[in-house]
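For this view, one protein chain was removed and the others were kept in their places.
Here is chain A:
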Amino acid sequence: MAWVWLAAALVTVLATFRQYGVTWDEAWHLAYGYRISQWYTSGFTDTGALTYRINYLYGGGYDLLGAIFRAIAVPMEGFPAIHLLGGLVGVLGLMGVWKLGRALAGPRAGLLALVMLTLHPVWWGHMFNNPKDSPFAVAYAWSLYYMVVAIGELPRPSRGTLAKLAVAIGLALSVRIAGLILLCFLALVLGLFAAHAAWLRRSWAALAAHVRRALAIGAGVTAGAWAVMLIGWPWAQLDPLTRPFIALRRMSSFDAHQRKMPFADEYLWNYEIGWDYLPHYFGFQTPELVLVMLAVGTVWGVAALLRRGGRPEHVRPALALLLLGMSIFVPPVYAVYKGSPLYDGYRHFLFVVPPMVALAAVANEALIVRLRRRWARAAAWALTGALLLDLLAQSIRLHPHQVVYFNRFIGGVAGAIGHYDTDYYGNTNPEAMLGMQRWLWDNERETYLDSVYYFTGCLSGKAMHLHVPSNFRSFKTRPGEQYSDFSVGYLRDRCDTRFPDAPQIFAVERDGGVLNVVKDLRGRPISHRTEKGARKRLPPPKPAAEAAPTVSDKDQEVSG
């Protein structure tokens, strides 16, 4: 059954991967992957990957894989190829959560976890065009699975399991050095097991023997993971013991993107946000079923750990449960504790979604099988199925902008607009551009064929060429004075409010919420249609905001 579901997911990926837009980070990751491949093909003489933007501080494992995949996928263009790869890797993540659910609570829980994650709109939406958070989350899910398997085999996990665990953690590290947290989890699990075994025997000799074993396992897995991580990270290869930690230190205080954003009823800088940023986003962007079952699972898990965790026969399930809980709650709590600047919803914490879903599925299945009456169990399964079907319907309605999903606790997408970030990644821009093209064809057909249209907006002109013909061009390529005919604006940085006096000709809408608007600037004076003119005429900020938001540095860099 799970294989059939996975096959259906794969077919959906193959059918839809071209429909997802190019996001901000992708062009740079494509270039970084190319530079890493050049590092190898030039015999380590092409050092472009060692200094490339800020990317050199990230492992480029996925980017290198992308470069290889693009070479195989020729003549498919770079962005579609990388979207296809993202979709395939995302399906691998689905498989990982299925295995994790199975390892925790059997095949039924595994299947439920698989279905829940597939229908999790935020996860599905990120699979295709998020070259960092999504592959990291996939490697994180597989690492957790192999860690659960290794816990089941303690005190002597098989070499095969440890090798797979090392590869999975290494792949996570090769996307983000924050994967070190997995090694911390492993150390904690091994340490707790050794302490428990020694406590049972009341023997220092037993403690020493178990600690030696734990150290050997930990050192072996760490060494293997480190080696895998270095393959895709040329900068770290030059000083493998120091540079990854330098990167970790720099990434922990990452403040390159300072931006204002809506949050609840305010408009805040991302370094001003409080502890409640992530709880808000997880609370409103997690499907209701997953959220409720996660709460049930957390309470049940804590109670189970307190009641039975110390018993010898329960030590392995307890460790697995503890690992799952830590993998969900420790990273966000640590980010709050460190006061890390946060933005783009919980995109950077996408990796906690698979364990979250796994815990929710385990709790859901456990609750249902505990029902005594057969009809009650049937009714509970039917209710679960109905909620999942509803989620599928929402996902289809949002397609291909599943990342903007908000649950009914806030009133869906329409309820979130103005209060939270929706399309922070520019996924709606292609649909807006195609809408503009369709509008022009329908309304100005007699001049369409002989016209070149210049647009501005918070988007990459080059990326848009994938979706619309080349008579739609960035205003930067206009001969003479650089002014625009149309403005395409999504909601991030209040890009949609630019050119307030221009008529709107098209809007990208989902579930009653406007995500992107196209404005016709051609009737305005030319001085209003330049970037300088646009900045001058920005509408006044909302009362709650201290200052008018501006297009962030990052967006300006590629705008148009």
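Please note the rule applied: a contact is a pair of C-beta atoms (placed from the backbone, for glycine too) under 8 Å apart; a residue touches a chain by one contact, two chains touch by 3 or more; residues count from 1.
The definition used in the following text is that contacts and distances are computed from a predicted model.
Trainee: Quick one: the chain not pictured, UniProt calls it what, "cysteine desulfurase", "Cell division protein FtsL", "PA14 domain-containing protein" or "SUF system NifU family Fe-S cluster assembly protein"?
Mentor: Checked against "cysteine desulfurase", "Cell division protein FtsL", "PA14 domain-containing protein" or "SUF system NifU family Fe-S cluster assembly protein": the hidden chain maps to "PA14 domain-containing protein".
Trainee: Per the definition of touch given earlier, which of A:Leu50, A:Met76, A:Ala163 or A:Ile410 contacts the omitted chain?
Mentor: Touching the chain that is not displayed is residue A:Met76.
Trainee: Tell me which residue among A:Ala2, A:Leu30, A:Ala137 or A:Ala197 touches the hidden chain in the full complex.
Mentor: Of these options, the touching residue for the absent chain is A:Ala197.
Trainee: Among A:Arg35, A:Arg176, A:Arg213 or A:Arg347, exactly one should touch the missing chain; which is it?
Mentor: The single option touching the absent chain is A:Arg213.
Trainee: In the complete complex, which positions of chain A touch the hidden chain?
Mentor: These residues of chain A touch the chain that is not shown: 10, 14, 72-76, 81, 84, 88, 153-156, 197-198, 201, 203, 205-206, 209-210, 212-213, 437-438, 440-441, 448-452, 465, 469-471, 473, 477, 479.
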